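With one protein chain withheld, the remaining protein chains of the complex are depicted in position.
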Amino acid sequence: MRRLALALALVVLPAEADDRRSGFDVMGPDTQAMQQDDTANPGILWVRDGEALWTRADGGKSCAACHGAVESMRGAAARYPVFDGAPLSLEQRINRCRTTHQGATPLAYESQELLALTAVVAHQSRGLPITPDADPHLGAVRAEGERLFRQRQGQLDLACSQCHDDNAGKRLAGNLIPQGHPTGYPVYRLEWQGMGSLQRRLRNCQGAVRAEPYAYGSAELVALEAYLMARAGGMPLETPAVRP
Amino acid sequence: MPRTLINVPQSVPRGTVFEIKTLVSHPMETGFRPDESGRLRPRDIIHTFVCTYNGEEVFRAELFPAIAANPFLSFTAVATESGELAFHWTDDHGAIHTETARITVT
Partner (left out) sequence: MTEPTRRSLLAAGAALLLVRPAHATPQAMAEAIRAFAEGAAKAQPGRVRLDLPALVENGNSAPLTVAVDSPMTPDTFVRRIAVFNEKNPQPNVAVFHLTPRSGRAVVSTRMRLADSQTIVAVAELSDGTFWSARAEVIVTLAACLEGG
């Protein structure tokens, strides 16, 4: 009995000690309300667009022709990035599907179509915990992502970790520095007045420290995504999140 | 073709006031924002929104560039009889986008 209690304590303890916070928890009540009401969250416009694109035959085939209803994607986005010959972000997976199975052209990063498709796929995992994929190839990818996260860069000579690990919860100008967990991508950012991917956000941060942003789809950005999703492992997905 | 989200209760008791919420995808380009080359992007906004209930206007909004992108509006109407709510958004190009929703009054 005591052993069982101990085992339970070990299971429960990390959860109790978890001081990770989604950006949702530190934003204002009005922005929280905007995210939580599906009739007021503008990100749902992209989800609806994605539902229409899911069944549209691009090239010879639609997504639905292979996968069936988009609900079959439940849980999928919570595992990404994955490894399939190479590290693969959700955007890259969709484009690989397009080129190899649909006979369609790849969609550009941040195009409204790709944002709509990633939004509808990730939306199926809303509320599910982020579950980093168990593929052993991803270990090295995440380690590289963590190295990049801790590497100083740009004219301001700042690493991601200096803001989002060391100083999270403090203020930078009028903003609270979030811990930087990618729990709701693609997100509707008020600053963007639209939807954007995690890679857009990462490039945005690089611009802020006056660094040359990594290219969309680059190994560096996918490695950072893989590290950040593992760092947020267990936290629920919120797509489409709203952020200031 | 803009995407819209419309929230109207399906069924409402006669005589009660119900809430209508609408969201439409639109950049609401102000005309005051420069593009990458420094030139001002031309103004492109939805300037008029009208809601009719069985053909009769119940709410109208004139919108200006100060309205946020992807305009959201919520307002109310009295449930008089079952029928159709129609929503019309008109932009600077003169394009009118229309959506409808059915309502049952009990």
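Going by the order they are written in, the chains are A and B; count residues from 1 in each one.
Throughout what follows, contacts are C-beta pairs under 8 Å (C-beta built on N, C-alpha and C of every residue); 3 or more make two chains touch, one makes a residue touch a chain.
For clarity, every value in this text was computed on a predicted model and none was experimentally measured.
Every visible chain touched by the undisplayed chain in the complete complex is listed here: A, B.
Taking the complete complex into account, A:Gln193 is the one of A:Ser62, A:Thr131 or A:Gln193 that touches the chain left out. In the complete complex, the residue from A:Cys205, A:Ala226 or A:Ala241 that touches the missing chain is A:Cys205.
The residue touching the chain not shown here, chosen from B:Ile6, B:Val58, B:Ala86 or B:Ala101, is B:Val58.
The residue from A:Ala52, A:Ala86 or A:Leu172 that touches the chain not shown here is A:Leu172. Taking the complete complex into account, residues 27-28, 30-31, 33-34, 172-175, 190-193, 204-205, 207-208, 244 of subunit A touch the chain not shown. Residues touching the missing chain, restricted to subunit B, are 17-18, 30, 32-34, 40, 53, 56-69, 71-78, 80 (touch as defined at the top).
We take it that only the chains that are shown with their structure count from here on.
The geometric centre of subunit A is 31 Å away from that of subunit B, both derived from CA atoms.
Residues 3-5, 7, 21, 23, 25, 27-28, 68-70, 72, 74 of subunit B are the ones touching subunit A in the complex.
For subunit A in complex with subunit B, the residues that touch the partner chain are 38-40, 42, 44-45, 48-49, 193-194.
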